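The structure under discussion is supplied below as structure tokens; questions concerning it will follow.
Excluded from the complex is one protein chain; the other protein chains are retained at their positions.
Per-chain numbering from 1; labels A and B assigned in written order.
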Amino acid sequence: MEMKYPSIVDIPADEFQPLQKNTEEEREEIAAPSLNFLQDSWRRLKKNKAAVISMVLLAVIILISIVTIFVSPQDPSKQNVDYINLPPRVPGLNIDGLNGKTMVAGELVDKYAQADVPSNVNYLLGTDGLGRDVLSRLFMGTRISLLIAFIAALFDITIGVAYGLISGMLGGRVDNAMQRFLEILSGIPNLVVMILMLVVFEPGIFSIVAAMAITNWIPMARIVRAQTLKLKDQEYVLAGMTLGESKWKIAFKHIIPNISSVIIIQMMFSIPTAIFFEAFLSFIGLGLTPPAASLGTLLNDGYKTFLYLPYLLWIPAVTISLIMICFNLIADGLRDAFDPKMKE
Amino acid sequence: MGSYLKYFFKRVFFMVVTLWLIATITFFLMQLLPGTPYTNQERLSPETIAMLNKQVGLDKPVIVQYGIYLSNLVQGNFGISFQFKNQAVASLLAGRIGPSLQLGLQAIIFGTFIGIVLGTISAMKQNSWADTASTLVAILGRSIPNFVFAVLLQYIFAMKLRILPIAKWEGFAYTILPTLALAMSPLADSARFIRTEMVEVLHSDYVELARAKGLSRWEIAFRHGLRNSLIPLMTLLGPLAVALMTGSLVVENIFAIPGIGEQFVKSIMTNDYPTIMAVTILYSFMLVFVILVVDLLYGLVDPRIRLSEGSKS
Partner (left out) sequence: MEKILEVNNLTISFDTYAGKVRAIRGVDFDLNKGETLAIVGESGSGKSVTTRTIMRLLSSNANIDEGQILFKGQNIVDKSEKEMQKIRGREIAMIFQDPMTSLDPTMTIGKQVAESLRKHKKVSKKESLQEALDLLNLVGIPDAEKRLKNYPHQFSGGQRQRIVIAIALICNPEILIADEPTTALDVTIQAQILELLKEIQEKIETSIIFITHDLGVVANVADRVAVMYAGKIIEVGTAEEIFYNPQHPYTWGLLGSMPTLESEDDRLYAIPGSPPDLLDPPKGDAFYPRNEFALKIDAEMEPPFFELSNTHKAATWLLAPQAPAVNPPAEIQRRWDIFRKKQNQYSA
């Protein structure tokens, strides 16, 4: 408070005239600007560096997966017995391990030279036990794993949300029955359902998808139901109902937008679970089988030759871990962004 | 106490119903399976197959088979393994429960304990380097598939450093790596869960009141924070059990541990249907049992549920 005047009595009298422009509207103005929920959350999400990096990385991976349907370094299924077990050779790089040379019994050997590989043929990540290009198989494997992941997400959004919403909105006996059914269904470990599916239907994408169709959406259904029940009692829903809106209109107009954050988060968490399951099953030989490539089968192949060609395991291992880490970080970031009360 | 007993019986009844349903579904699924349990069935003549069927009881109508199946189940008779022609499934599995159980218990105890510690540190020192570090551990534990982790452990400790055995189950040292591999999942999940719960608890009104009493942050964390966070943690035990069962399949395989998981995989490879069914039912039973125990314990441990008939005035 700067005193322009030496003391109060010096302030001229006309300063004490009533303030003209204080109209009712101006007095009613709410002082602070308000942000819409999505903008607010997006701003918070952007600040989370880990989540942002993950999103970028994931976007890149997905992009590559799609692009390589059309353009692939090599044919992932093409076997070439002459070129088996070649280490990576990146043209231009002369670091041991990436230049076609590798340690064999303590000595550095140029395996490309050994196999008479022409100098314009480079396998950026080497070849596997059947002479197939690891990099191309990696792209194919990632693609299939991501495909499975998105199918899982699809089931989540459709079956999971629908089930939870219906159960929550209808309430009463229907809700009870639906919940009991859910409890029984989840009483069978996911794994067991998957195994049963795999045993009944031959191992392959169909059985994995079938198993996910039966089990993967259950957590989503539970969460959606819980949120629906919570929101159903909120006053604005009651207000909608007294105004005569039908239950389903309310569900779509009011409830779904408000639980959309929860749905997105749950979906983000369920995707890595699905990827893991496929990888896991393929790893123990129950999922996909060669020549199909998924991250799981790549891991399985790599494991078989782990002792002397460890990179065949590390490459898919790092890839799958990276993808799962990205999804998890994004999901964590989304959760923090949507519910700021959780952070300090 | 009356309402608690009712709750108890309701849950037990429910468990029995669930198990019955699972057994039934499993039975009928198995009926759908192609092929017969006999090796080299292509070389057998139809008459021989019919005769063998009669022997094994596969010629009876489905309903009757079902009845026999159920009554056998209740007596603990799971039939004869297709893979090991002379051995009853029950005895085959009985010998393997020990290692699996030990591995599972070690993993869950170790995993949840460390997870609770990490989660608590995270919550108390939010956004500090300790929080970041333990969150990182939790994320890695959740993201890196446990079989990758298992192989990694083998590589580092058994192959390179050579301080622990690479496989098999012949003494306590042999259990260390498999336990670590299997514990990652419970560890990551409980760390994340405890962190979330604790942060919420630490922001609650009663914690603010505790601070106003002059209690230190750690006193508050232990006396008020932990108890209120651990109770909901119990609800995690069911899914954790599932994760352990799943994980055991692969961990037992990698470390050549003679447990149920390892057998299960072999049975699937050899289409040993009785054993597959038996393990399915066994796992389901264990899961349902764990869920039951959790439900009952929860009612006992949370005073709001235990004493809901308490005097109110």
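In the analysis below, contacts are C-beta pairs under 8 Å (C-beta built on N, C-alpha and C of every residue); 3 or more make two chains touch, one makes a residue touch a chain.
Source: prediction; values computed, not measured.
Colleague: Of B:Leu5, B:Leu161 or B:Ala212, which residue touches the hidden chain?
Modeller: B:Ala212
Colleague: So which bits of chain A touch the chain we can't see?
Modeller: 1, 4, 8-9, 11-19, 22, 24, 26-32, 44, 47, 344
Colleague: Residue by residue, what part of chain B touches the chain that was omitted?
Modeller: Touching the missing chain: residues 204-206, 208-216, 219, 223-224, 227-228, 231, 302-304, 307, 310-313.
The rule we apply is simple: only the chains that are shown with their structure count from here on.
Colleague: Taking each chain's centre as its mean C-alpha position, how far apart are chain A and chain B in Å?
Modeller: Spacing between the chain centres: roughly 25 Å.
Colleague: Help me check something: in the complex, which residues belonging to chain A touch chain B?
Modeller: 180, 183-184, 187-192, 195-196, 198-200, 272, 276, 279-280, 283-286, 299, 303, 306, 310, 313, 317, 320-321, 324-325, 327-329, 332, 341-344
Colleague: Under the definition above, what is the set of chain B residues touching chain A in their complex?
Modeller: It is residues 14, 17-18, 21-22, 25-26, 29, 32-33, 126-127, 139-140, 142-145, 147-148, 151-152, 155, 196, 199-200, 203, 242, 245-246, 249-250, 253, 264-265, 268-269, 271, 276, 280, 283-284, 287-288, 291 of chain B that touch chain A.
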